[in-house]
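Shown here: the complex without one of its protein chains, the others still in place.
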Amino acid sequence: MALLALPAAAQVKSGSEFLSPGMARQQADETRNPGFFWVEQGEGLFSARPPQGQACIVCHAEPRQSLRGAATRYPQVDAASGKLLNLEGRIEQCRVERQTQPAFGHESAELLAMTAYIASLSRGLPMDVATDGAAKPFYEAGKAFFERRQGQLNLSCQQCHDGLVGQKLRGDTISHGAGTGYPAYRLEWNSVGSLHRRLRACSLGVRATQFDFGSPEYLALELYLAGRAKDLPVETPAIRR
Amino acid sequence: MFNARITMPAEAKAGEIVEIRVLTRHPMDRGGQSDGKGGTVPRKILNRLTATYAGDQIFRFDMHTGVASNPFVSFTTRAVATGDIVFEWREDGGATYTRTSRLTVT
Partner (left out) sequence: MSSSISLRSRAIEPNRRAVLAGAAAGLALAGLPAPAFAAGTPELSEFVARITEGAVPLREGVTLAIPPLVENGNSVDVRVAVESPMTEQNHVRWIHLIADKNPFPDMARLHLGPRAGRAEISTTLRLAQSQRVTAVAALSDGRFAMAEADVVVTLSACIDGG
């Protein structure tokens, strides 16, 4: 298996480095990147007063300052429950527990918009998740998931996303799977979608079990990917193929 | 959920050619997929965008299913008078959406 000799996962690059120059320009251009529609929607929701409870902005005043950098620290372990929460999970928790509203639901336009908006407040800031302490078991589980062969094709994430980065897989260039641009506008979807939606496509690609949105498996993997992507800038809303 | 982002200069000199860039949020659903009940989903796209400025229609975009989801279009117009450029989209089924953008001519 010399082909699959695995170099250390040093030098993880952003998915943007694997875009064509045209798509990279489009990503950076607010007049062209449709992902900004979701950001704009999220900004509106953030200030909108729900039927009961308070608008997000009542507690999180001046979000451009107060939430700047927040997305760089997700996924993180929720101190009260001991659960691993990604940004979507934190938004839903706030919505249900503090605003006493029904959850938006995974992949709803509203949750994608809120997540894209809050992540966009950290654009350009380096990823900085905790992978030690309470996060360590989750990080280790994510690492084990990444390294484990899965599915009918019997491939691990690592075999392609460390071992074959930069090579072609049909029309795509294989990336490190940094995930720093999600929620992202993906041409394949004609829409913005979450990292977990992308991971479900990966699982399907190797004919492996697709886990649910927000499942412990994908949350742990998200943490591992975020740990690998340490110091890469947040790019939400990115454009991806 | 419809939305539009219109990008153009706020000011221009009389006679100057200005570029207008329009990005639109719309799924541009081609239709034809199964609706799960034995039928098919009808087509639902924006089928027309018109831009009107200083009394005339200056641009019209007839769109069919070959136009992308969340479409982008750019075109030009010559600055003639200070006023609103009115953009109107027509959707399958008859709904219309309107946006305006002001151009000040110096």
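Per-chain numbering from 1; labels A and B assigned in written order.
One rule holds for everything that comes next: contacts are C-beta pairs under 8 Å (C-beta built on N, C-alpha and C of every residue); 3 or more make two chains touch, one makes a residue touch a chain.
Computed from a predicted model, the values in this text were never measured in an experiment.
Within the set B:Val73, B:Val86 or B:Val105, the residue that contacts the chain not displayed is B:Val73. For subunit A, the residues touching the absent chain in the complete assembly are 20, 22-23, 26, 153, 155, 167-172, 174, 187-191, 193, 197, 200-202, 204-206, 241. For subunit B, the residues in touch with the chain missing from this view are 17, 53, 56-78, 80.
Methods note: only the chains that are shown with their structure count from here on.
For subunit B in complex with subunit A, the residues that touch the partner chain are 1, 3, 5, 7, 21, 23, 25, 27-28, 68-70, 72. Across the interface of their complex, subunit B is touched by residues 30-32, 34, 36-37, 40-41, 109, 185, 190-191 of subunit A.
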